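First up is the structure itself, then whatever we jot down about it.
Every protein chain except one is present and positioned as in the full complex.
Naming follows writing order (A and B), and every chain is counted from residue 1.
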Amino acid sequence: MTALLRLEKVCVGYQSADGEPVLLVNEADLTLDPGETLGVVGESGCGKSTLLLSIMGHYKPGLKRLSGSVLFEGQDPDQASVEALQRLRGGGMALIPQNAGQALTPTLKISAQMVEALQLHSEVPAAHWKNKSIELFERVQLPSPEKLLDRYPHELSGGQQQRVAIAMALAGSPRLLLLDEPTTGLDVTTQAQVLQLLSEISETTQTAMVFVSHDIGVIAKTCQKIAVMYAGEIIEAGTQETVMDQPGHPYTQALLASVPRLGQASLPDGIRGRLPESLGAPKDSCAFEARCGFSEAVCRTQKPDVIDVKGHLIKCSRQSSIAPFQLPNSSPRAVLEGFEPERKVVLAVRDLALTYQSTGPIKRWLYGAPEPVVADVSLELRQGQTLGLVGESGSGKSSILRTLAGLQPGLRGMATFLNQHDLLIPVGRRSPEVLRKIQLVFQNPDASLNPRRTIRDIIERPLRLYFNYSAPERSAEAYDLMDSVQLPRDYLDRFPGQLSGGERQRVAIARALAAKPDLLLCDEITSALDVSVQASMMQLLTELKSKRQLTVLFVSHDLPVVGALADHVAILRNGRICEAGATQEIFEQPAHPYTRELLAAVLSHR
Amino acid sequence: MLRLIAFRCLFAFATLWVVSLVVFLAVELLPGDACEAFLGQMAQGQRLENCRVEHRLNESAHVRYLAWAEGLAQGDLGNSIKRSKPLENVIGPRFRNTLILGLTAAALGIPLAIFLGVLAALWRDKRADLLISSAAIFFMTIPEFITGTLLISFFSVYLGWLPGIVIMRVDAPISEVFTQIGLPVLTLMLVMVAHIMRMVRTSMIDVLASDFVMMSELKGLSRTRQVLRHALPNALLPAINLIALNIAWLMGGVLVVEVVFNYPGIGRLSVNAIADRDFPLVQALALLMASIYVGLNLMADIATLLLNPKLRTRQGAPL
Partner (left out) sequence: MIRHPLLMALLRSPSGRIGLGLVLFHCGLALIAPLIVPYDFNAQSEVLDAMGPSLQHWAGLDTLGRDVLTRTFLGGRQALLVTVFGTIMAITWGSFLGMVAGLKGGRLDELIMRTVDTFLAIPFMIFLLLIIASFGNEPLVMILTLGFFYGIGVVRLARAATLDEVVKDYVQSARARGESTLSIVLKEILPNVRDVLLVESAMRWSWMLLAFSALSFLGFGVTPPTPDWGLMIANARIYMPLAPWPVLAPMIALSSLIIGINLVADALAKALGLDRTQARTL
């Protein structure tokens, strides 16, 4: 049986100004039979999306396929005529995009967009388009299909938009589905449902799938074959079982070791170093060797061999000397066991209620009275504890944090800091003492540092603001802080743009610690990081917590991360706390059905 | 959504009211009163007194303002100092003329600008785009009075195809107006098309790079379909407001164009009125122009509200 899809030594990139090719995808080989599902996993910058799009013959502006061949059912999309390409896309193969909300045209109704797909790629006559659309919507488990057809994309929730994208892709009965991180940005529960749906579709219709994701758990759940990418190369490929249970490449092993798992005693391990800055220029060495624990001279001087172990391909010259994979066990979680009532209460919140918008009288007339998005929230945090606030997007967890930081007004309720200070007053009216003692670290490393100021400026700012240090004292503090977040001191003279995402996040933490706060508020600080970077961050946080006896309120949607870092946890749903208590107890014996749902969704693919 | 529209209308009226205050105050704050200013060196004695009485300048400012505002609401603009006639008679026919000029330029210019803008965006950085964009920059930067003067010397004096300076009675019949407006319209159009075309081009380039246009390509749609059905509506939406703003700007340009061509419209009238220090006329004209501006913006706002699905319903409205 000839393969449905075959990629051979595909190189995608561009010619740089000095004639050297810069490759985003470097000699990728793939084979896919009808009905097979292949998952391509890798962290940001590994080239997986570029690879996926090249299967359709689509390249981002400036890029093109420099060498290699792509054959879908024997034909190369790059060589196809314009009409043939248009028939192929949406017909023989269909794309399910990453962010369905952005991928649906805002000015067209859903029905119009579905009809386009049906008109071009299906044999369904015009009179039956509406019925066929409804049928497809039912297939992807969308509620009220008729009503939905009449809506515009922005009126649907994220999960609904994604399903519409899937239905649209299925309209042409494609033989191959290309999925570009289709569940990113979705709630854990919705994610589980969508993945379930995709598995089912693949089984029943025998549609082949190429599934790209940064989340190896998601891939493992849905795909029969796995390919691991690093720096534009496929460094390991095999069946799901082989790669997950016996990963051969050091990077794959490190990747698996960095995934936080529920109930694991040790913290996940990070990978030292970072992606090379001059990515893409082909070298005669292994792309991973600088960060590899097994690297030797041979890894630096020649391109790694591709070892084939019964269909399991591993691109590593040291393959024979690599130990079998083991779950990490080197960094125990520094979680406070036991709970001493003598510890002083740092934060006490009672019946807090919040809204999103400001409520001026004009706005009220225009849009109606706002409903509280958060209500009846009560929390208590004692010194040295870490409280994890868990909820999905829209649950209000970030709003709570921002209110405690004084950036947002509270509607009603009570929030007290150190039994003295009222926290429901905005930043402008807080005393300098309170301003200093509560520090906030944000989610997005790209936006949390001023791109025009040096790292030194950024870290010294709180020092200048809150303390009366002399210049040399400040400098000494700055060095201290850089050491404690494990960043080289010479980074102080760099700008944020020159640092990686993980490094910037460390600077953000250092900035917060500079104020010597009593309470550290963390707003999804690991969510925007790659999984291996996240693991390093988790280790750093644990170390800082124990060294400095920090009290932390940690907001996240990621249960395993919270499980590893927090000793107490509160589950937030639609603005209300449904369950709270010691992490161990809640995760092992959840009482509330929502908690159970969350845990089930997580466990199902780890 | 009706509420949103109502709110916009309300705001438009409020703006106009504030503008009327500002206009009135501005004239008040100028040195000398309206009669002094108009009569200039002859502002003395009986003449001054008569003038003052006629235009009620002896009364205090807020009384006069209220009287003026009241009159406005009833359509009475007051009297011109210079011509001692009701202002409606002075402004009316000239307003008609300017309207003809502006609307013709807009009716011809806007479709042309959109067409060129889309073309330039599609063939970005290629010859067509470079040509169109350079021409646009050229016409945007050259002042209208230069363009106008050059056009006159070329088309009228040298080639003799079109009339140059307009010689026409203020209340000439519309058919005659159309024979005279060729060059003024062309002058206005050149600048207007240049501005709007650039906006459309930028907006279009943005939209062509969006995820949903990429998706429509990867759905197998032809390029034409992608552009016309998916890209263009989304590119034009933000441009509506900017186009309205631009047309409103036209009024500043109209002033100069009318003077260059001696066209009897409200632009030329304004310049003369100021030169004559005929303040009641100036006030009325200022308010008229402000109304046009506010009116156009209101229409643009409402058009955007109606055409942009995102503004009609709130996000995540339950099914």
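Just so it is clear, contacts are C-beta pairs under 8 Å (C-beta built on N, C-alpha and C of every residue); 3 or more make two chains touch, one makes a residue touch a chain.
All figures in this text were calculated on a predicted structure; none of them were measured in a lab.
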| item | value |
| --- | --- |
| Selected from B:Cys9, B:Leu30 or B:Leu306 as touching the chain missing from the view | B:Leu30 |
| Given A:Arg274, A:Arg461, A:Arg494 or A:His592, the one touching the chain that is not displayed | A:Arg461 |
| Option from A:Val427, A:Ala476 or A:Ala600 whose C-beta touches the chain left out | A:Val427 |
| Touching residues on chain A - with respect to the absent chain | 358, 360, 402, 405-407, 427-428, 430, 432, 435, 438-440, 442-444, 447-453, 461-462, 465, 508, 511, 515 |
| Residue ranges of chain B at the interface with the undisplayed chain | 15-16, 18-19, 22-23, 26-27, 30-31, 37, 137-138, 140-146, 149-150, 152-153, 157, 195, 198-199, 202-203, 205, 238-239, 242, 245-246, 249, 251-252, 255-256, 259, 270-271, 274-275, 277, 282, 285-286, 289-290, 293-294, 297 |
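By our rule, only the chains that are shown with their structure count from here on.
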| item | value |
| --- | --- |
| Parts of chain A lying in touch with chain B, wherever the complex brings them together | 56, 58, 61, 85-91, 94-95, 97, 99, 102-108, 116-117, 120-121, 143-144, 147-148, 151-152, 154-157, 168, 172, 362, 365-367 |
| Chain B to chain A touching residues, read off their complex | 3-4, 7, 209-222, 229-230, 233-234, 237, 307-310, 313-317, 319 |
